[in-house]
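A single protein chain has been removed from this complex, and every other one stays in its place.
On to subunit A.
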Amino acid sequence: MLRTLAWQSLRSRKKTVVLTFLSLLVSISVLIAVEHLRAEAKESFNRSISGTDLIVGAPSGDLNLLLYSIFRMGNPTNNIRFDSYEMLGKQKNVAWTIPISLGDSHRGYRVLGTSDSYFTHFRYGEKRSLTFSNGQQFNNLFEVVLGAEVATSLAYAIGDKIVISHGIGATSFKNHDNAPFVIVGILEPTGTPVDKTVHVSLEAIEAIHLPPSKLNSIVEQQRFDLLKPTAITAALVGLDNKFATFTLQRKLNNYNDDRLMAVLPGVAMMQLWQLMGNIENLLRVIAFLVLLSSLFGLTTMLIASMNERSIEIAVLRTLGASPITIFQLIVYEAILIAILAFLSACVLVSTSLMALSDWLASTYGLFLSANIFSQEVLILGAFIFLAVVLAAIAPAIEAYKKALQAQLS
């Protein structure tokens, strides 16, 4: 009965209640969205690489190496020699290696020079391997494999020809027009930077940087051995014995013939996340401040309603309602608004994510799940519930006092 009374009472004050509800809806939606975005971003970052035990590159800092080799962000400061890469493959306990050569782009998308082992050994998410939605991996010099997002956003299909530009800008003044590439494969979406990558062979990277005459002569003579790279940007290394990771890392960091740096992806990822943590906390603080202002709105609405409800409170008292019952009624009302706002916010955020998922993926590379229900969101719900109860205490005390002084005529 008390719940019915609370609900009907709220309905009788539609205008102020709806405004308070909307204010709470917006603030709770922001809070849930921030929390979900944070969790999904972390998940998205963490799924970018899996099963790789070491990333090896030129000394430039753990984070920098991780950013350019995995996330295609920033610029490598130096390269490692190709014979150093070959040395990696010969080390004890090394199961596989993947070469990475960066520095070129196609219409803003990074070009990655690599080898067959990329398609065989690279893992993301829960140790998932790369699969093709269309076509196959490159087998010839001027063949290219596109990440899912590149193909979708640029509307490319198998057989189309593309030109690679020098540098990484979306607009380049130096195109390798002499060497157009044929698209032979398009990868399935992975939700990782792979989707935004244009994959070619290491030899192709070498070829496009040659003078046209020299390239033509190599192609005519079929002397592809002359395209063996002299340097690459980085290498991913997988071990068959995880216990050997630190030994190999130490060995590579002390390698005398080349300046190498080996980092553990997990450790670098943690550093990256700590860096992101400040932004994450800032977003959280803003979201909580928005919620706080809405809770003040709720308190104001309930306190303001007390004057117009003095007769209602007195009626309930004459019927036998105790002051505590009146107190509970006000808290119920606040909880009802909060529950409605929370559920509506969940629906709003979920449907928005569903509606915007393609746009978020294509524009920002954010692969966000529409399922917002996680332990964090449930904890958030409990926190909001508690905060609403606290916000309702002042008006409930006001109602309690009115109940004690109730006079009817």
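Methods note: a residue touches a chain if its C-beta (ideal position, glycine included) is under 8 Å from a C-beta of that chain, and two chains touch if they have at least 3 such contacts; residues count from 1.
Here is the rule we use: contacts and distances are computed from a predicted model.
Hidden from the displayed complex is a chain whose UniProt protein name, among "High-affinity zinc uptake system membrane protein ZnuB", "ABC transporter ATP-binding protein", "4Fe-4S dicluster domain-containing protein" or "Sigma-70 family RNA polymerase sigma factor", is "ABC transporter ATP-binding protein". Across A:Ser293, A:Ser322 or A:Asn371, the single residue that touches the chain missing here is A:Ser322. Residue A:Ser9 is the one among A:Ser9, A:Ser69, A:Thr233 or A:Gln249 that touches the chain missing from this view.
Touch with the chain omitted from the figure is made, among A:Asp53, A:Glu312 or A:Glu398, by A:Glu312.
Residues 1, 4-5, 8-9, 11-12, 311-312, 314-325, 406-409 of subunit A touch the missing chain (whole complex, contact as defined above).
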